[in-house]
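To start, the structure under review is shown below, and the notes come after it.
Only one protein chain is missing; all other protein chains are in place.
And now, chain A:
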Amino acid sequence: MLLIDCPHCGPRDETEFHYGGQAGIAYPTGDVSDEEWAEYVFMRDNPKGWFRERWFHVHGCRTWFGVERHTVTHEIRKT
């Protein structure tokens, strides 16, 4: 079970949060090809190592925020 550091509430149990997947996915602007649209909708990084991701403090302050987590050790290095 992860201990996640909410920027507002401090370290809280993983069960208070909802996982939001990779952080920093920008909505495409302008004319997009099918390939670009597929990239936006379906393609995400899936690294074995450090990963920038979003968490939602659903049972707390209800803030979305980003953390960096290691996908092997589960270490969290910054919020």
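As a working rule, contacts are C-beta pairs under 8 Å (C-beta built on N, C-alpha and C of every residue); 3 or more make two chains touch, one makes a residue touch a chain; residues count from 1.
In the analysis below, contacts and distances are computed from a predicted model.
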Complex member absent from the view - protein name from UniProt, among "Sarcosine oxidase subunit beta", "Acetyl-CoA acetyltransferase", "Polysulphide reductase, NrfD" or "ABC transporter permease subunit": "Sarcosine oxidase subunit beta"
Hidden partner interface residues of chain A, rising order: 1-2, 14-15, 18-19, 21, 34-35, 38-39, 41-44, 46-48, 51, 53, 69, 71-74
